[in-house]
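What follows is a single structure, and I will ask about it in a moment.
Every protein chain but one is kept in place in this view of the complex.
Letters A and B mark the chains in the order given here, with residues in each chain numbered from 1 onward.
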Amino acid sequence: MTTQFPVTNDGADGTPGPAPVDTSKPLLEIRDLEISFATGGGQVRAVRGMDLTVYPGQSVAIVGESGSGKSTTAAAIIDLLPGTGKVTGGSIRFEGRELVGASRAEKEALRGRAIGLVPQDPMSNLNPVWRIGTQVEEALKANGFKGSRTELRARVAEVLAEAGLPDSARRARQYPHEFSGGMRQRALIGIGLASRPQLLIADEPTSALDVTVQRQILDHLGDMTRDLGTALLFITHDLGLAAERAEHLLVMFKGKVVESGPARAILADPQHPYTKRLVKSAPSLASRRIQSAHVHGEESAEVLAHHVDETPVVAGPAVVVEAKNLTKVFSIRGSRPGSSTDFTAVDDVSFTLGRGRTLAIVGESGSGKSTAANMVLGLLEPTSGTVEFDGVDVASLNTKDAFAFRRRVQPVFQNPYGSLDPMFSIFRSIEEPLKLHGVGNRSEREARVRELLDLVSLPQSAMRRFPNELSGGQRQRIAIARALALKPEVVVLDEAVSALDVLVQAQVLELLGDLQSELGLSYLFITHDLAVVRQIADDVVVMQHGKVVEQASTDEVFDTPREQYTRDLLAAIPGAGLVGDEIAG
Amino acid sequence: MLWYLGRRLLQVIPVFLGATLLLYALVFLRPGDPVAALGGERGLPEAVAEQIRADYNLDKPFFVQYLLFLRGVVTLDFGVDFRGREVSEVIANAFPVTIQLALMALIIEAVFGVGFGLIAGMRKGKLFDATALVVSLLFIAVPTFVVGFVMQIVIGVNLGWLPVTVGRDPDVISLLMPALVLAAVSFAYVLRLTRTSVVENLSADYVRTARARGLSRSQVTGRHVLRNSLIPVVTFLGADIGALMSGAIITEGIFNINGVGGTLYDAIIRGESITVVSLTTVLVMVYIGANLLVDLLYAALDPRIRYA
Partner (left out) sequence: MPENRYENPGGPGTPMPRPGQERYVAAVDEGGLGAVDAVKTDEAPTSFWRDAWHQMRSRPLFWVAAVIMTLVVLLAAFPGLFTSVDPRTCNLSMSLQGPQPGHPFGFDRQGCDIYSRTIYGARASVVVGLLATTMVVVFGTLMGSVAGYYGKWFDTVLSRVTDIFFAIPLVLAAIVILSIMTNRTSFTVALVLALFGWPQIARITRGTVMSVKNNEFVTAAKSLGMGRGRILVRHVLPNSAAPIIVYATVALGQFIVAEATLSFLGIGLPPWTVSWGGDISAGQEAIRTAPEILLYPAGGLALTVLGFMMMGDVVRDALDPKARKR
């Protein structure tokens, strides 16, 4: 890991780096913190009895799922709790000074100058109407930058350059929408560190980014904080990532710290049941476990159970879907009249999905993986190439056969909040495919809905509920039940588990595995997450910029990746390197 | 930017043609004879009527009439009305007062609407906010002409602060009350729009991030909350220029102002079809022009759509 740009600790502009401090005294000390939100039904405690200690220059991570209170804790430190949130107990000390109950001016003076923040979503955290440079300037001026306009501008360029943005003087004059997500996050990191704070809070700083970009940015963030001697408080949902990037770790669950201690110790020997489950479920860690087991020639029956030799005997040819030379070209209208440009989303892609098997298509955003999936689903017509189902070209079907074909391929989508019609009860949602295809009478359909709910391990009483009453994981189960209603042979899972919390994700993956062996389903699994692929797929297609980069069995791809891009993707799995040494080693 | 402007201009042309055609058809394709109506009860002698029809192209097919009218619009020569006055002169006489009135109303609603809206939004749920919401609803619910009468009685007659009606050569003072009346409804909408927008922006991620980088509350309010909240408000205000000018027909009636509204109303009563169509066409042009201006303003305020 090398630093691309020289990081000035004590620049010509006179901004002092942190003075050599006594690293034996805590920089940030939180004791027995309690945070509550006022709701219609009274006070709800979001964080209880939270203890946290950060020493100067140290990196500490808080790990937890959504709703665990990890981001709320971070917000409380800089007194920017959303909505009705309030610190209702305990203390937060920064360099020995009490922050709970401090004056507004005191806290404002601290923000930016002593404690910086790198927020979660780079898309919404920069004001779209101001230039990037202006927003950096603001931060510098608010934190006591004294100097002429030229000096200020030079410093802005320097800040952006440090954050890893090339050609920074020109970049400073651009607007946020002209930046990619990764570039915006670099700008935000630059802003967070612009005034050389002693502590930087990074709240899920890369979860909205592609995996390879994620790794670059985290490396850069790590280098910068280390060189500047800044302490880092890292908030994440990814245990692997946290263990890889932090010395000290806190695991939060439902507003409480359930376990804390040295990162590697927790990973190697989790004590609390919740932490144990988290370690077991984390895809990045689990995948590594399979791999190490594989390397050592001792296949773990427990982990590999659901796709080894359990494929039931199903009639029909071994190949169920074959995509031949699929190409999809979109025409994008330019700003000038008649200046439309062609954009090839999928470029000559071929793959085969074996009956009862799982084929994963892996790629980052813009790789064309979802476009390919939509062509298999018959939602998009290929510009050229064919999709064959049981050897029959789908495009050649007449209207009636095409309608019947729909029963055999069904999708499950990513967003558990968008994939169910909020106006439909769960019963109507699952019944709809049956009704549309004229399956059974009303009581038969109801019996089938009950059966499907059993299949996805939800209580039958759930069918009277509405999507807004269910959690993300439950909705995803409903979406699976709906997809299975017509007894399809192929299910296209388009990022079907990407939006779920780790534990729920593990449950849904397990369910998918069980269903596959029980029903002889074939899965086309679209994902950006190689870690999950290792858990579920038999074969992998790696796509980049619309083209197939590599195509092989899952084991081959993980053990002997042939292409550099695949190797980059593998290296970007958080915690990959770390767990290899610590646990398998 | 230039392409954006060009594309918007191109889109405006069919809208302009469609709207004027619609208006022209409404006025001239109606049942009954506009010329025969001129003579009142007795009717005109047939020869005179024929002559008038020929003068106004009314004997030609409808589309020819419309095209001739369009030529008039483009050359700013609308012909003469039934009483022999140049229509373009009538328009030139009517517009200055109305433009002044509309601009005054625009300033009033912008200043007070944005000001109160900002305060209400910053104090969401507090007394000021609740009061502002109720008062703004009242302004929307009470029709303009009622507001006009009430103000005439209270401010004009009882208190005697401002003149009740407007004379031939109106000045800013005498136009103040009509402008207030004209601005009333839009003021309420601007207030509510600003408030909603401010509330939304206050909880935006970038506002929180701006505070996290050490900006004080007032800096964040001015540079981030207000600036971003103004985008939809400016859009509304721009589009409102056109609405204010046609809405002036009522206000001008109440305060006896000889502007576009008064002239138009007069022309409608007298059956001066040419004047009606010409005036409404100019109003529609102002309306379309204002909307075009809004698009450009929008592009200037929001860099995201600048080169889209």
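Following the convention adopted for this analysis, contacts are C-beta pairs under 8 Å (C-beta built on N, C-alpha and C of every residue); 3 or more make two chains touch, one makes a residue touch a chain.
Since this is a predicted model, take the numbers as computed values, not measurements.
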item: Where the missing chain makes contact, among the chains that are shown; value: A, B
item: Of A:S260, A:T358, A:T371 or A:Q551, the residue in touch with the unshown chain; value: A:S260
item: Sole contact to the chain not displayed, among B:L23, B:V198 or B:L215; value: B:L23
item: Touching the absent chain when the full complex is considered, from A:A345, A:L458, A:L493 or A:V548; value: A:L458
item: Contacting the left-out chain in the complete assembly, out of A:Q474, A:S522 or A:T554; value: A:Q474
item: Where the unshown chain meets subunit B, residue by residue; value: 11, 14-16, 18-19, 22-23, 26-27, 30, 32, 133, 137-138, 140-146, 149, 152-153, 157, 200, 242-243, 246-247, 249-250, 253, 264-265, 268-269, 276, 280, 283-284, 287-288, 291
item: Those residues of subunit A which, in the complete complex, touch the missing chain; value: 24, 26, 29, 39, 51, 53, 55, 248, 253-254, 256-262, 264-266, 269, 271-274, 377-379, 402-403, 405-407, 409-411, 413-415, 418-423, 425, 432-433, 436-437, 458-459, 461-462, 464-466, 468-471, 473-474, 479, 482-483, 486, 503-504, 507
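The rule is simple: only the chains that are shown with their structure count from here on.
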item: Of all residues in subunit B, those that touch subunit A in their complex; value: 3-4, 6-7, 203-217, 219, 223-224, 227-228, 231, 301-304, 307-308
item: Subunit B-facing residues of subunit A, complex; value: 78, 80, 82-83, 104, 108-109, 111-113, 116-117, 119, 121, 124-130, 135, 138-139, 142-143, 175, 177, 188, 191-192, 194-195, 335-337
